[in-house]
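With one protein chain withheld, the remaining protein chains of the complex are depicted in position.
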Amino acid sequence: MTAPTETQQLMSVRAGVLPGALEKAKAARDRRTYLLLLLPAILGLFATFLLPLGYMVKMSFDRGAPDGVIESAFTLDSYVRALSDPYYWQVIWNTFQMGIIVGVLCVLVSYPIALFLVRTRSRFRGLLMAVAVAPLLTSAIVRTYGWMVILGSNGLVNSSLHSMGLIDAPLKLTNNMTGVEIGLVEIFMPYAILTMVSGFGRLSSQLEEAAGSLGANGFQVFARITLPLSLPGVLASFLMVFVLTISTFVTPTLLGGGTVQVLATEIYDQTTGVLNWPFAAALSVILLALFGAIIAVYQRLTRKIGG
Amino acid sequence: MQQTLAVDEAPPFKPRRRIGRPAFGTLLFLLYIFLLAPLLIVFVIAFESNQYLSFPPQGFTLKWFEMLPSESIFVDGMKVTLVVAASVTVIVLAIGVPAALALDRYEFKGKGALHAFFLSPLLVPSIVLALGLVLILTPLGLTNTYEGIIIGHVAITFPFVVRTTLMSLTTADTSCEAAARILGAGAWTVFRRITLPLIRSGVIAGGIIAFIVSFDEAVISLFVAGSGLPTLPVQIFQYVSNSADAAVAALSVVLILISLGVVVVVERVMGLRKAL
Partner (left out) sequence: MTVLPQLAPLRKVNPVNSANTVGSSKLSIVDLTKRYAPGLEPAVDRLCMDVEEGHLVALLGPSGCGKTTTLRMVAGLMDPTAGSIVVDGKDITQTPVNKRGMGMVFQSYALFPHMDVAQNVAFGLQMRKVPSGEQAKRVNAALEMVKLAHLSKRKVRELSGGQQQRIALARALVVEPTLLLLDEPLSNLDAKLRETMRSEIRSIQQRTKATTLFVTHDQDEALDMADRIAVMNGGLIEQYDTPAMVYERPTTRFVADFIGQANFLTAQVLSENGQAADGERYYKVEVGGLGRYSAVGAPGLAGSSREIVIRPHRLRASLHPRPGDDAIAGTIERVSYTGDTIAFAVRVGDRRLLAQSMTSSADMPRTGDAAYLSWEAADAFLLPGHIRGSGT
């Protein structure tokens, strides 16, 4: 082969493909592939998630009659009723307050464990980590049942205190908000620990040792180094627990014994008892709004800390 | 006060640490006890001959466990729960693994938003979703059916599969796939022979977590099929609301042991912390 012929051949080859054509063809092929891969998931979530939620929002504007009759309408009746009746204000307040109390307590009891798990070099670290988060995979009902046995009037706490002669009458620890809150603190601890451990990335024992070597005492090290660095993780896990708490249904029902009214239990009663679905839907939207509000506050807070 | 003269010596906070350590250790021990208390107590009552708990335990018995197979509500509930959890796992893996693959291996507009959308069911209270599901399933006649419960569990289990699969995909070396293609493998062969084996641990972990989340789920099942086709958690919920005898404790022990087995498997497959 002589040089000119090959060059000519190459020239003709070059003329065959327009600049960018191959890339465009590849992009089109890729688009087809990923759309095909995503389609089942998008359809699946649309049908089982977006559609129910959308339908629920729509339902909240319908008119409901007490005997389960639903009139298609566009009315704010349910919202007006929920937000004008002092009883429902109390329910919303109960929900909010429960979220705050459980969130704060849960963070307090989880913090030492998370701090330990992040800092320890123990060979049992993996095991202790697994033990701390394993309860996540056990039924919340089972754990609530466990708390009912512990806190009940004949339960572990009361019978122990009684046999030690510390109390005469049993303490009232179930069928009220106290019991619900104790149970929820424990039930959400694994979430709080998990969130904090992930959020404590910037924390290192070297920083603390450095501060110590510069003359800071134990308290100063904690207040000036450990706490500020762990604050984002603490906030994130508070948010997590708050959100989980205000949406939980099983524990308030079982440990509250029908005496604790929060949004979740109210939604259930409206759905199954009173059969006022539009009103239940409106309460759900209010619950979602509470969610949105706290997440917005959280984002402002983290931005402030981050900045 | 620390003097600057002490600089050569060990850092001044070390001795204080030594005093603080046992106190901190005790605190940790108590917190772990608190965390595990309800599970431990369930074990104690399950084997306790006395109906009500008292310390020290009155005696050891297996009678509550022997009762279980004859309690038809528990047996039926277990069957419903297992069928639902198995079906949900298969469905969610079938739609979740391809979705994760698309999210990790392709670039497209709105990817971040789609990712957030896929994980968003974790952020919606299940009671709210449960209500919405009842609203759409009732006109379709799907309440109190297997299909209804399965549909109800798809959204809440889906994020776990996406998350664990994505985790494996990001850690898997993409040049393995490139190497296979250069060696002559087509797209499907690459997926079957290379990608899938590489992300096996994430897929298995996601499937197991999806199974256990469905297995333990009570609220959606209660709304969607509480009256006609109760799952085991719904049965326990209704049972516990009315009475609290120790048969439930025995059943709980069975459930805890199943979960514990799952924990061990997930921990071995990919590490529990990463999976959750």
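Letters A and B mark the chains in the order given here, with residues in each chain numbered from 1 onward.
Here is the rule we use: contacts are C-beta pairs under 8 Å (C-beta built on N, C-alpha and C of every residue); 3 or more make two chains touch, one makes a residue touch a chain.
Given the structure is predicted, the values throughout are model-derived calculations rather than measurements.
Screening B:L68, B:A185 or B:V254 against the full complex identifies B:A185 as the residue touching the chain left out.
Even with one chain removed from view, chain A keeps its contact list with that chain: residues 1-3, 6-7, 9-10, 13-14, 16-17, 19-20, 22-23, 25-26. Even with one chain removed from view, chain B keeps its contact list with that chain: residues 173, 175-176, 178-186, 189, 193-194, 197-198, 200.
One rule holds in what follows: only the chains that are shown with their structure count from here on.
Chain contact summary for the complex, chain B toward chain A: residues 2, 11-14, 16-17, 20, 24, 27-28, 31-32, 34-42, 45, 52-55, 91, 94-96, 98-99, 101-102, 105-106, 108, 114, 117-118, 120-121, 123-129, 131-136, 151-152, 154-155, 158, 162, 187, 209, 212, 216, 218-219, 223, 226, 233, 236-237, 240-241, 244, 248-249, 252, 255-256, 259-260, 262-263, 266-267, 272-273, 276. Residues of chain A that touch chain B in their complex: 30-31, 33-34, 36-38, 40-42, 44-45, 47-49, 51-56, 59, 109-110, 112-113, 116, 128-150, 152, 154-156, 159-160, 163, 183, 186, 189-190, 194, 197, 209, 212-213, 215-218, 221, 243, 246-250, 253-254, 264, 267-268, 271-272, 277, 280-281, 284, 287-288, 291.
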